[in-house]
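One structure coming up, written as structure tokens, with questions to follow.
Here the complex is missing a single protein chain, while all its other protein chains stay put.
Naming follows writing order (A, B and C), and every chain is counted from residue 1.
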Amino acid sequence: MKDTANNKDYALLSYHHIPGVHKIEIFERAGGYETMKECFKKEPEAIKEEVKASGLRGRGGAGFATGVKWGFFTKDRKAIKYLLCNADESEPGTFKDRFLVERNPHILIEGMIISAWALATQKGYIYIRGEFYQQAVILERAIKEAYAKGYLGKNILGSGFDFDLYVHRGAGAYICGEETGMISSLEGKKGQPKLKPPFPAIKGYRGLPTMVNNVESLAAIPWIMKYGAPAYKQWGTEKSPGTKLFSISGDVNKPGVIEVPLSTSLKDIIEIHCGGMRNGNKLKAVIPGGSSAPIFNAADSYLVKMDYEDVAAKGSMLGSGAIIVLDETRNMGDVLKWTLEFYHHESCGQCTPCREGTGWLESVFKRKEKGQAHISDIDLLDKTASSMRGQTICALADAAAMPTQGMIKVFREELEAYVMTPAKVMTKK
Amino acid sequence: MILKADLYREHGFLKGLYLGLKVTMLSMLRNLFKHDRMTLNYPEEKYFYSDRFKGKHVLTVKEDGTLRCTSCMLCATYCPAECIHIVAADDSDKEVEKAPVSFEIEMLRCIFCGFCEEACPVDAIRLTNEYEMSGHAEQEWVADHYELAFRKSLNNGKGIVSTVDDKDRLKLRL
Amino acid sequence: MSTTETFEFNKDNLATYKEYLTRYDDVESALLPVLHLAQEQNGWLPDHVVSYISLLMSIPEIKIKEVISFYDMFYDVPVGRNIVQVCTNISCSMFGGREIYQGLLKHFDTGYLTPTRDGRISLQKMECLGACELAPCMRVNDDFVGNLDLTSAIQKLEELP
Partner (left out) sequence: MTEVLKTEKVNLKWNGIDIQAEKGSNLLKAALDNGIEVAHYCYHAGLSIAGVCRMCMVEQDGNPRAFPSCNATCGEGMVIRNDTVKIKAAVESTLQFHLLNHPLDCPVCDQAGECGLQDYYMKHGQYDSQMIDKKVHKAKVQDIGKNVMLDAERCILCSRCTRFTEEVTKTNELGILNRGDHAEITVNEDLKNDYAQNLVDICPVGALTSKDFRFKQRVWFLDEVQTTCIGCETGCSVKVSQNKNGAYRVKPVYDHDVNGHWMCDDGRVIYKHVSSPTRLQNASENINGLFVPVAELGVQAIVRGKKPKYILSTGLTLGEYAGFFNAIKGSRAEVALYTLPNLGPEFDGILRRGDKNANLRGAKTAFDLAGFDSTQAGLDKVLNSISSSDVVYVVIPEILYNEDHFNTLINKVEKAGVRIALTPGETLSSLRAFNYLLPVPSFLEKNGEILNYQGAKRTLRAGLSYGETSKDVSYYGKWVNV
């Protein structure tokens, strides 16, 4: 596990260098749960204001301002409400939540307790993906320790506020990363997204108000409450303040998770934080924000600054901050094939455009294997992708369509060449 | 040979008569000796129409000899004379699913317009160039699917195999 | 409905089931954890397990079958003692994840999820497992094994009980 030395002064990984910080005693000795104790002295509204002022944006993928999202929540503190932590993290290329929770589960728990106190939710669930079994065990143990210390359960720190926190394991479905998909899964049903409106903040889990936040968003709350919003805004830009966890994989020498302020340039991330390109190959393309983000060619990659506005300006999206670096030996056709195979496998099958569309997009590449694909299939891909966008309940159809159209826009010739060559004929024994 | 109307006036009766009959006499002599007469001695010599001729119907069959018809009733719907009566039922082979139990055409009512041929989506019914459909009155003139598909004149009883393969309709099933 | 086989939770599984119920405000929400529990005990989730859970939690059987067939990690077909999930997504396929998966299939001569002849291993082609820095990686039962190539993968799987 890579661990950059200069993380001490950043928000999320500031405890990561301390060995054994997953134990509550060591975490508290390093200053953990102090801010939670102070927060219980503060008014919940003050906490909400602070988070709103900090301009923290949702780190899951949509980038919606967490403070504003909290604003939609009912103010009636007596009503039964839920706080869900979205730890499903199945976006290809993303492993920041796992890295964060594996080493330091308590920062997430502290963040959830503070949020629960601010939003007055009685119950909270950490929905973690089924494949992260060890991480679920670590979280479960940390929660037990927190219960033992009285930071969870009934009448926390004598404040009369009760908050129960549980871990809920998923069972392998990318769609459960979508807010309402996760809520359906938590309700014991197929993880199929629900119709919006009504939005979860008004009518979510079991028809009651539900606040769903990503692991990274909740884990940033303690630092914001400790050092205040202005300190958080020193990093990043006016519209995208604060730091972001980037999970870098692909052709770099040191793949892993780094925490850098937003609008750090992609060039620095690759050259400085990840030790440059693997065996010195030339950069060809970068997927900036997970598989649902349209791809950048080499030129754009060196110019772009990693924050929500600049990445969007260059035609992609920051998403979950999963950077996949591709050098010149990589073939873009394969990358698109794998992406579309992923979306065909993960579509939940509820809405027709996405259920049949993802299958059809991938079928072009299945035809390519048999050598029956034709150059006009690129236009078929483009037309199908554009007719899928904006037609479905959740954004999976868009997540399948945008990279397809992005790839066609940027690497059209290579795709056409790729489509016309059938799979390697197994002549050799 | 255009016979001039005013022949008699111009040449008198006898000469007019001779000129008039010359045509018939010449053709009679030619027929007697050159034998290129138009008439056919039916039934020894029969006239064979081209395949486009709209004569007696045939129900084509698949390779395995079963009727190509899936009894989708389009021909019965499209038939202006409403003389096609089909009764459908479950077919034992799940792949085929539906097949006709009885397929009858009232030959007297049929006007041989060929609409059924056009309507059929699977080329199950065609109009052949057979025209010998005579029969006695008491024969009820209703051709059942046995006669329509497996009569003697059709590949002596084995039926005509339709080129539209069943797999075509389900072509995407491969 | 194979009436011959029956299934019920053993003692401590029943206790954990009771504890699960206390976590949620309604019974249906506990379905996924209960299915995980049942799959740990029985290896996979055949019809008689479904009917037992349906009786236990009074959830219609078709709803449980829907959930089992929806998620990748619930199996309605018999699987081997060890589940090996090989990642074939973008970052791992770049480093040969797919060739490793095909190689393992050929080596153990099995198909997707069908257990090997000695019932030891079931191979499953999975999407992104969230361990892309260890690309190409796979999950053996519950732990990640990364930076693989075909020989190290085969060697790792040979050691499994």
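By definition in this document, contacts are C-beta pairs under 8 Å (C-beta built on N, C-alpha and C of every residue); 3 or more make two chains touch, one makes a residue touch a chain.
None of the values given here were measured: they were computed from a predicted structure.
Shown chains touched by the missing chain in the whole complex: A, B, C.
If you put the hidden chain back, the residue from A:V51, A:V311 or A:C348 that touches it is A:C348.
The set of subunit C residues touching the chain not shown comprises 1, 60-63, 65-66, 69-70. Where subunit B meets the chain that is not shown, the touching residues are 70-74, 76-77, 88-90, 94, 96-98, 121-122, 169-170, 172-174. Where subunit A meets the omitted chain, the residues involved are 173, 190, 195, 197, 344-353, 355-360, 363, 366-367, 380, 384, 387-388, 390-393.
What we mean here is this: only the chains that are shown with their structure count from here on.
Viewed as a network of touching protein chains, the structure does not reduce to a path, ring, star or complete graph.
Between the CA-based centres of subunit A and subunit C the separation comes to 24 Å, rounded to the whole angstrom.
Rounded to a whole number, the gap between the C-alpha centres of subunit A and subunit B is 73 angstrom. The touching residues of subunit C, when paired with subunit A in their complex, are 23, 25-26, 28-33, 35-36, 59, 63, 66-67, 70-74, 85, 88-91, 93-94, 126-133, 135, 139, 142-143. Contact residues of subunit A toward subunit C in the complex are 2, 80, 89-95, 97-98, 123, 129-134, 164, 166, 168-174, 185-191, 206, 247-251, 255-257, 287, 291, 322, 324, 326, 330, 334-335, 338-339, 341-342, 345-346, 348.
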